[in-house]
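Only one protein chain is missing from this complex, and each of the others stays in its spot.
Letters are used for the chains, namely A, B, C, D and E, taken in the order the chains are written, and counting of residues starts over at 1 for each.
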Amino acid sequence: MFFHVQKLINEIVPDEPDPAAANALQEGLGGQFGEMRTMMQYLFQSFNFRGKAKPYLDLIQGVGIEEISHVELIATTINRLVDGSPRYQGKAMGDGDGGTPLEIALDGHGKSNIHHWLVASQGAMPVDAAGNPWSGSYVYNSGNLSLDLLYNLMLESTGRLQKCRLYEMTRNKTARSTISYLIVRDHAHENVFAKALESLGVNWNKLLPIPNFDATKFPEVKQLMDKGLHNQQYHWRLDGSEMAKIIKGQSPSTTSEHNGGTLQVPENAPVGAPISMGAERPEEFAPGLSRDIEAMAEMVVQASRKVN
Amino acid sequence: MFFHVQKLINEIVPDEPDPAAANALQEGLGGQFGEMRTMMQYLFQSFNFRGKAKPYLDLIQGVGIEEISHVELIATTINRLVDGSPRYQGKAMGDGDGGTPLEIALDGHGKSNIHHWLVASQGAMPVDAAGNPWSGSYVYNSGNLSLDLLYNLMLESTGRLQKCRLYEMTRNKTARSTISYLIVRDHAHENVFAKALESLGVNWNKLLPIPNFDATKFPEVKQLMDKGLHNQQYHWRLDGSEMAKIIKGQSPSTTSEHNGGTLQVPENAPVGAPISMGAERPEEFAPGLSRDIEAMAEMVVQASRKVN
Amino acid sequence: MFFHVQKLINEIVPDEPDPAAANALQEGLGGQFGEMRTMMQYLFQSFNFRGKAKPYLDLIQGVGIEEISHVELIATTINRLVDGSPRYQGKAMGDGDGGTPLEIALDGHGKSNIHHWLVASQGAMPVDAAGNPWSGSYVYNSGNLSLDLLYNLMLESTGRLQKCRLYEMTRNKTARSTISYLIVRDHAHENVFAKALESLGVNWNKLLPIPNFDATKFPEVKQLMDKGLHNQQYHWRLDGSEMAKIIKGQSPSTTSEHNGGTLQVPENAPVGAPISMGAERPEEFAPGLSRDIEAMAEMVVQASRKVN
Amino acid sequence: MFFHVQKLINEIVPDEPDPAAANALQEGLGGQFGEMRTMMQYLFQSFNFRGKAKPYLDLIQGVGIEEISHVELIATTINRLVDGSPRYQGKAMGDGDGGTPLEIALDGHGKSNIHHWLVASQGAMPVDAAGNPWSGSYVYNSGNLSLDLLYNLMLESTGRLQKCRLYEMTRNKTARSTISYLIVRDHAHENVFAKALESLGVNWNKLLPIPNFDATKFPEVKQLMDKGLHNQQYHWRLDGSEMAKIIKGQSPSTTSEHNGGTLQVPENAPVGAPISMGAERPEEFAPGLSRDIEAMAEMVVQASRKVN
Amino acid sequence: MFFHVQKLINEIVPDEPDPAAANALQEGLGGQFGEMRTMMQYLFQSFNFRGKAKPYLDLIQGVGIEEISHVELIATTINRLVDGSPRYQGKAMGDGDGGTPLEIALDGHGKSNIHHWLVASQGAMPVDAAGNPWSGSYVYNSGNLSLDLLYNLMLESTGRLQKCRLYEMTRNKTARSTISYLIVRDHAHENVFAKALESLGVNWNKLLPIPNFDATKFPEVKQLMDKGLHNQQYHWRLDGSEMAKIIKGQSPSTTSEHNGGTLQVPENAPVGAPISMGAERPEEFAPGLSRDIEAMAEMVVQASRKVN
Partner (left out) sequence: MFFHVQKLINEIVPDEPDPAAANALQEGLGGQFGEMRTMMQYLFQSFNFRGKAKPYLDLIQGVGIEEISHVELIATTINRLVDGSPRYQGKAMGDGDGGTPLEIALDGHGKSNIHHWLVASQGAMPVDAAGNPWSGSYVYNSGNLSLDLLYNLMLESTGRLQKCRLYEMTRNKTARSTISYLIVRDHAHENVFAKALESLGVNWNKLLPIPNFDATKFPEVKQLMDKGLHNQQYHWRLDGSEMAKIIKGQSPSTTSEHNGGTLQVPENAPVGAPISMGAERPEEFAPGLSRDIEAMAEMVVQASRKVN
C-alpha cells in the first residue's frame, strides 16, 4: 500500500522557461533509462520477488518507492520549464496582433516537442526526448537475483551517464537543479546495487562509479555530494525495512577520496520541498472552466467549508 | 513524495494456480484500461494540474495513489496464479522422466502467455492479455478539467466493464477475489469522478453506473458492496486532503436502491492484508543463487543482525 | 466526399460461429496486407496524387473506395464468426452452474484472441491475426507512379496469397464465403494494376496472377470467377471516372484459359446484400442499456415517429 | 457499400506553403484524436453495433462517413501546405548553384518532419505531429452504447480542443481555413453525441461545448457558425437514415446564446468544393515518368478516347 | 566487409516437426534477448567504437560476427521445426477430405503462431515467442566501454538463462540441439565479456556463470562442454584480430571445477555443417512457380551451364 505527501523530494530552483531543456529532460522521465522505467522495473521486481533474501527485496523495493518521487520531481520540473515558454505575455488568444502565445509551438528555435503545447497543455508527458512513448517492454525482471542486481547497476549507471550529458546540454538553473539531484541519487543507487553484488562476492576494484570521473566539477552536484547524498539510501517504508542489513560500510565507488565514503540508511526521510500550483493557461484552455462553471464549483467548495 | 507499507490493499483468496486466468488478468494490470494506466494517468494529471481548484487536484491525485496499490495487488495476484502452475510437483529440472516442470509453457490448454515462464519467471509483466506491452501513449491529460474528468469517468467505467467480463471468464477464487475488489473500487471511482462533474453542473439521471446492471449478482462483489466499499474514497495522504469538499452526499449511481447511497471519505486508511514471500522456482533459476553465494549473502545478513 | 449505402458488397453465408476462423480473418482486416491497409494506401496515394495522368488517379482511388466496402464486409464477417461463439446458450451471466458464456474466452480450443471477448464485445478489431494493432507505417506512397503501381500489384498479390492460405485453414462457410470473394477481388485488383503497368510498357508474359495456380479448385472461387468477377472493376464514383481508359482489353493474367479474359469497367455498381443487426449480448453488457434507459430512448424515438 | 464524389467537403483557401503548419496539421489527420481515428472508431462501432436502437447506429455511422471526407480534406490541406515549400523556384535538381530544392528538408526553420520530403514526396502521411504512425490501438469500441457515446463525446471535445490550439499556432490561411471548418464540425459532433446521451437521461447543464469559450473570437469560425454549421449533421446515406429521430430540438451547448440553437439533419448533402490536381515535383521524382513512358501512357489514353 | 560460407555453425539434429517448439525458439531469434539483438548490438558497438583499446573493439566485433551465424542457425532450426508440421502428408490443397494441410494453423494444440503458416510460409520470422516484432530500441550502445561490457555480460547471461528455460520446455531433438549449442556459446560469451571486465579490475569471485548451476545436467550441453566449447572464442576475421590479447588465461566462471578452465582463441574457425535446401510447400504456394515459369527458369540455368 502506498501513501503520499504533497511535497517534492528536492527543491526546484526557479529560472526562465526553456522548452528545449524541457524536452531534453523528457529522456530522464519517459526515456528507456529514465525514472518511469526504474520505478516500474523495481516495483515489478519486488512484486515478483522469490526466495527468502528479504533484505534484498527491501532494497529493491525501497529504491523503487523513491523512484515514484523522482517521477514526480522530474515531471514537475518539465512542467515548469515548458510553462508559459519562452516569454509568455498574457495576451488574449487569437487577437491577431503581435503574435499569439502558441506560435512558439511551431518555431524552430531549440529542439522541442510540439506535443508539449498541442497535446499536453504545457505539461510533462510519458515520452522520451525523441518523442517515443514509454513502453512496458523496457521493464527487466528475470527473476534471477544476481542478474536483476547486475541489470539494476547497469541501469542506474546509464541513467547517471545520460544525466551528466544532460547537465552539459543546458545552463538553465531549473533544469540543472533537478538534473544534479538525479546525478547524485543515481550515484547512490549505483552504490547500493553494487554493494548488494559485493555481498554476493563481487569485488569492483576501481570500476565504479560509472561514468568514472570527478563529478564535483559540476557545482550543483558538488553541493549535494558534500552533504553525502550519494552515500545515503532511505527506505521510504512506514513499517520498517531490512535494507540496512546489506547497505552499510565502505562505498563500492572507490575511484577517488571524494567518491568513496560510507553507505548509510538514514533514520528519517527527507523533509521535502513545497509544490506550488500551476498557473492557468487560457491559450491552452487549461483548466478551461467557464465563469459559470467555475462559480458553480466554487459554490460547492464553499458550502463544504461551512459544513466542515 | 511517496511512502509504502508492505501490505496488500485487499486480501488474495488462495486457490489452484491457473495460467489462463493469470493471462486474462494481465489486461487489468497492463491493458489499455488497466491499473497501470489509471495510475499513470491520474499521477500525470495531478503533476500537471493548473488553476486553484485544489479539491479537484486532491481528488485526482488521491485516486492515483490508490491505483499504485492496485498495481501491487493485481501484480501479486497474477504471480500467485501463474506460480507453479498448474500442478508443480517439485521435480528436478531436465530429469527426463514424466515431464519437466516447464513443459506447461508450450502446451495449448487454456489461453496463456509463454513469456510468463520464459521471460518473467512465473511472475507478472507490464503487458495486456494479448501480450502488448503497456504504452505511454495510453495516458490522457488534456489539461482541460472538464475533459479530464469526463475521460476519467469513461476510463473507470471501461475498467469496470472489462473486469465484469473477466469475472465471467473464470471461476478461480484467487482471480475472482481480486477481480471483485476491483469491480467495486472502479465503481467507487466512477462515483467520485461523476460527482466531480455534478459539481460542474451535470445531472446523470439514471445513466450510472456503467455497466448498468445489478452487480450484487456476483457474490464476492455483493459482499464488498454490503460494506459500502463502492461509496468510499480514502485520500491516501499523510498530510491531509481537500478531496472531501466535493466527495460527499448522494451517490450519482442511482439506478437501483442498492447502487445508490452516500459518498464518504473515510478518516482511516484500510489496514491492509499481509503479503507472503514468493517461493523459489529452481526450474526458473529464480532467485537462482548457488549454495556458495547464498551462504555468502546469509553471512552478511547474519553479521548485520549481530551488530544491529 | 464519401457516401454510404447500408448494404454489404457481397453476401455472407451463414454457418456456426468459429472464433479461430474469426481470428485468422483478422489478418485480412487489420494485417499488414489486409483491407484496412489497401484502403488507406490507395486513399493516401490518390489524395497526394501528382501530375496529369488522371485515368491512373481514378484507377487508384476507385480501388481505394472499394476497399472501404471490403473493410465493412470482413469486419461484419468476423463479427458473425465470433458472435455467441462457439455454442452460446443464452444463460444468465454469473449463475454459477454449467459454465458461464464467457468461459470460452480462456479455453485453448483453437487459436483465438481473448480481446475478442474482453475488449471488443465479440466484434471485429483493427488488429492482425497475431494481435498486432494496425499501423500507419504500413501505408506506402512514394509519389513515383511506376513504384506505387508496382507496390500495389505486389500488395494485392500478397493479399491474394494470404487469402488462399486462409481458405485452406478453415471449412467454415461464413469464413469461406468472404475469403473466396476477396480472393477473386484481389485477383481483379492484381489485373488492373498490372494492366496499368502494361500501359507503361511492361509485358508480364506468364507471371500473373500470383499465386500462379488454378484457383477454380476452390468451388466458391470458381463460382465467382465463372461470373467474371476477377475481370471487372467498378469505379464507385457518383460523378463518373476516367478509369476505363486504361482498364480494358486482354487481362494480364494469361497463365491458363480460365485466368485470361477481358477486363471491364461495368456501368452499374453491384446491388449489395442486406446487413442484419447484431443481436444483444448481455454477458458483454452490449449494448447494456438498463430497462429504465432503454425505455427513455424508445420514448424519444417514438415521439420522433409521431412528428415525422 | 461506399461511394465517392471527387470534391472536397469544404473549400481550401490558398496561401503560401508552410511546412511547420503542415506538420502541426498532421495531428489532426493521424494523431490520437485526429480524423483517421474518429473515422475508424465510428466505422468499427457501426460495423459491430448490437441491439435494435437503429437511430443510434445511423448516427454513429453517419458521423463516421463524414470523417472519411474529413480525412480527405485535411490530407489535401497538408499536401498543399508542404507542396513546393517554402519558396520553390522550379530549379533543376542537383545543379549545384544557389541551393537545391530539397535543402529545405534539413533546415531548422520551423518544426517540420523530414519524412514529408524524404518519404512522402511533399504529401500527407498517416502520422501525428510528433511523427508517430497512426495505431489501431486508438480505436475504442466497448460495445456498451452509453460508454461508446460518452467516449465519442470526449473524443470530439478533445479534437476540438486541439484544433483550437492549432488555430492559435499558425496564421497561414490555408491551414486556418481547414482548422476552422473542423472546429465547427467537431462542435457539431459534440452536439449530436451529447444529444444522444440526453436521450438516455443526461442533463449537461452549462458544461458544453468543451472547450467552453466563445469560439466566434476566431473570425473564420464565426463565419461558419453564423451559417449554423455547428448545429447541422447530414447523414451521408444514399438510402436514407433514422438519425433525425434523435438529432433535433435544442442544442446541448447552452453556455451562451451563440452556442445554443436547434440541431438539424439537413435534407441535402453539401455541394462540395473542386479539387485541383497536384503539380509535378521533379525533385521528388513524382510522378517521375520518363518522357518515353509518359508518351506511351498518353497514347493508351488517347486511343481510349477515340474508341469511347 | 562481410563474407559468407553456405554452412551452418553447428549441426541441426533431425526430429519430428514441432510448431510449439518452433514458436518458443523465436524468442531466441527475435526476442529482446535473442540472437538478432546480440548481433545488432555488438555490430553497432563496434561501428561506433571510440578510443584506442583495439583488443576490446576486436572482441566485441568478433562476437558480433559470430552472432550473424547464430541468427542463421536458429532461423534454419525454426524453419525445420515448423516445416510441414506436424504431420504433413502431401495432400492436395482444398481437396475437402480428411483435412487440409493448413488446418493445423488454427488448432489449439500447443502454443504456436498462426503467422508461421499465414505470413511466413512455414519459415522463421523476426519476432519473439509472443509475436512482438524485433525492435531497434533493443540495441544498447552507450559509448562508455565499461557500461557496454557490463550490459553485454548481462545480455549474454539473460540469453543463457532463457535458453536453459527453453531446454526444459521441449524434448524435441531438433530444438534441443540448437538450444544446447547456444547455451554453451552464451556461456563462452559471458566468459569473454567478464574477462574483459576483469582486465578493467573486476573480480567476479563465485558469481559466474549466470545462471549459476551445473549445466552438464543437460546431456547435449555436457557433450559440448566436454569439448571445451564454453571456453573458446574464435575471431571470425579474415585479416587477423587482437582479441586474444585479453581473452586468455583462467575462465571467470569458477563456481565448480567443470565451469572453470582456460579461455582460448582457436587458430581455426569451425568447419561448419552442411545446409539442406528446404522442400517445396505447395499448400503455401512456396516457391509457387507454375510449370511454365519453372521451365523458363530451368532453361536459363541450363543455357548458363552450357556456356560456363
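The definition used in the following text is that contacts are C-beta pairs under 8 Å (C-beta built on N, C-alpha and C of every residue); 3 or more make two chains touch, one makes a residue touch a chain.
Since the structure is predicted, the reported quantities are computational estimates derived from the model, not experimental observations.
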Contact set of the excluded chain (shown chains only): A, C, D, E
Touch criterion as defined above, residue of C:10, C:144 or C:304 at the omitted chain: C:144
Identified contact with the non-displayed chain, of E:23, E:38, E:76 or E:232: E:76
Hidden partner chain, residues of subunit C it touches: 32, 132, 135, 137, 142, 144, 146-147, 150-151, 153-154, 157-158, 161, 197, 200-207, 210-212
Interface with the unshown chain - residue positions in subunit E: 1-9, 30, 36, 40, 43-44, 47-57, 61, 65, 68-69, 71-72, 75-76, 79, 119-127, 133-137, 139, 141-147, 199-201, 236-239, 242, 244-246, 248, 269-270, 272, 277-281, 284-289, 292-293, 296-297, 300-301, 304-305, 308
Residue ranges of subunit D at the interface with the undisplayed chain: 93-94, 96, 100-103, 105-108, 112-115, 117-119, 127, 131, 133, 283-285, 288-290, 292-293, 296
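The rule is short, and it goes like this: only the chains that are shown with their structure count from here on.
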Partner chains that subunit A and subunit D have in common: B
Interface residue overlap between copies subunit B and subunit E, same or different (over half shared): different
Between subunit D and subunit C, distance of the C-alpha-averaged centres to the nearest whole Å: 24
Rounded Å distance between subunit A and subunit C, as computed from the means of their C-alpha atoms: 48
Approximate Å spacing (C-alpha centroids) for the pair subunit A, subunit E: 38
Residues of subunit D whose C-beta touches two or more other chains: 32, 132, 135, 137, 142, 144, 146-147, 161, 200-201, 206-207, 210-212
Chain-level touch network, classified as line, ring, star, complete or other: other
